[in-house]
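Omission of a single protein chain aside, the complex is shown with its protein chains in their original locations.
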Amino acid sequence: MDASIIKKVRRAQPLIHHLTNQVVMNFTANGLLAFGGSPIMAKAKEEAEDIGKIVDGVLINIGTVMPQDVQSMILAGKTANERDIPVVFDPVGVKASSFRNEVAKEILQVVRPTIIKGNASELAYLANIPWESKGVDSVGTGDVEEVAIKIAQIYETTVVLTGETDVICTGEELIHNMLGHELLTRMTGAGCLLGSIITACLTTNDPTELQAKTAVSFYGLAAQYAATRQNVTGPGTFIPQFIDALSMEVEALRGGNYA
Amino acid sequence: MDASIIKKVRRAQPLIHHLTNQVVMNFTANGLLAFGGSPIMAKAKEEAEDIGKIVDGVLINIGTVMPQDVQSMILAGKTANERDIPVVFDPVGVKASSFRNEVAKEILQVVRPTIIKGNASELAYLANIPWESKGVDSVGTGDVEEVAIKIAQIYETTVVLTGETDVICTGEELIHNMLGHELLTRMTGAGCLLGSIITACLTTNDPTELQAKTAVSFYGLAAQYAATRQNVTGPGTFIPQFIDALSMEVEALRGGNYA
Partner (left out) sequence: MDASIIKKVRRAQPLIHHLTNQVVMNFTANGLLAFGGSPIMAKAKEEAEDIGKIVDGVLINIGTVMPQDVQSMILAGKTANERDIPVVFDPVGVKASSFRNEVAKEILQVVRPTIIKGNASELAYLANIPWESKGVDSVGTGDVEEVAIKIAQIYETTVVLTGETDVICTGEELIHNMLGHELLTRMTGAGCLLGSIITACLTTNDPTELQAKTAVSFYGLAAQYAATRQNVTGPGTFIPQFIDALSMEVEALRGGNYA
């Protein structure tokens, strides 16, 4: 983790356009604000290009996607590619329906993501590797490194494969992150907000793998810190503490007496 | 209440498809996750059948419904009926507009719910019994048992009528639940999340009335427990504690020193 990337984000307060799902919009906006970024969540395709011209990064997350949302995602992503600003693509539940699969394929045909981020089941599906899933969650086990490498190759992009251990693959390099906490799996939107934090970190002038590593490590560290706060008795009381932790300095998070 | 039903739900972690309103999506997802279920909230009609084939239960809630959502609700409900998995129908605010009334009627013509769940005003309206309401809330008083019985007869289904005392009607039997807390009426989505918890409980191999009774009793008990937690000073601080309580064992909730 490179704490200077987080400092740069907080100084610049990058404006991140979120084309994301309805379940997590409020949580994601509050999480990114706490971290130090600035969220905008326009949905209409009529404004996707205008918004695309004023933002510093774009997150495309296909949970709860409707047909009328796809064009906005494509326009925002293409505008970001033209302006050479980062795009993160999160294929939430891509395996759950042929519609969502087709939406993912359609977006990936015209938008070049800086990072593709997903759980093992989602990315395995995009890589044509068999994997067990349940709804939008990955429940199987297998060679996550193989999946990450294959996605990096097929889509010529950096990959963040989330799980108990997160795997970051640049195509040339594999990086692992073991910071994190089980409570992140017992709430909704933990992966979605991580996509937003990653997008914010991608707006600095640092190597992509270092930005990705910093985002996922910081996120895991914040979760560990929050989980050990007094009065945290489950996912409901964890969430407000986690939001607060996202606004803290790395040093302070490390001072927490997590196990 | 039969605590073994809750244990079974937690073991199976049933995947519940939510066609629900935009106000409560995040809260519902977190509440069901805490309870032990697994939420999926796909909205597009293009994927309603695919999702319908992989889930264990379906919740249809017509709050904030748009015309483009109705077909998804119908497809998901019909697929659930064909697969013989539970469907819960929550006619939120059905009385507030002729549009919403027509949507409810349209759904009920082709989808057979395992349970219809609503407040007195909503169910009275569906049963053609006069009742006072205010927006999406029931404010009048009357014979709630008559309403529940009539809905059970008309729609040949089990009914959960929520209120200070919840009434469950199987057509043959009336069951009452008095566990609950006033704070549930001072937050948004308490009824909506209950619909989700009921759907999860319906996925076990137990009698419907016992599943329904267990869901509403457990929900009320969790609310009572959460309301007496230290630091709860109103609806805002109640919500995180309530989410945590939903993840607890019945015995632990009963140990709480609620009045």
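Just a few scattered comments:
Letters are used for the chains, namely A and B, taken in the order the chains are written, and counting of residues starts over at 1 for each.
Definition applied: contacts are C-beta pairs under 8 Å (C-beta built on N, C-alpha and C of every residue); 3 or more make two chains touch, one makes a residue touch a chain.
Worth saying up front: this structure is predicted, and the values here are computed from it rather than measured.
When the omitted chain is restored, the residue from A:9, A:29 or A:58 that touches it is A:29. From the options B:26, B:157, B:214 or B:247, the residue with contact to the unseen chain in the full assembly is B:26. On the side of chain B, touch with the chain left out of the figure occurs at residues 21-27, 63-67, 93, 96-100, 134-137, 186-189, 231, 233-237, 239-240. Considering the complete assembly, chain A touches the hidden chain via residues 13, 15, 22, 25-26, 29-30, 33-34, 38-44, 46-47, 50-51, 54-55, 68, 231, 239-248.
In the analysis below, only the chains that are shown with their structure count from here on.
Per-chain CA centroids place chain A at a distance of 31 Å from chain B.
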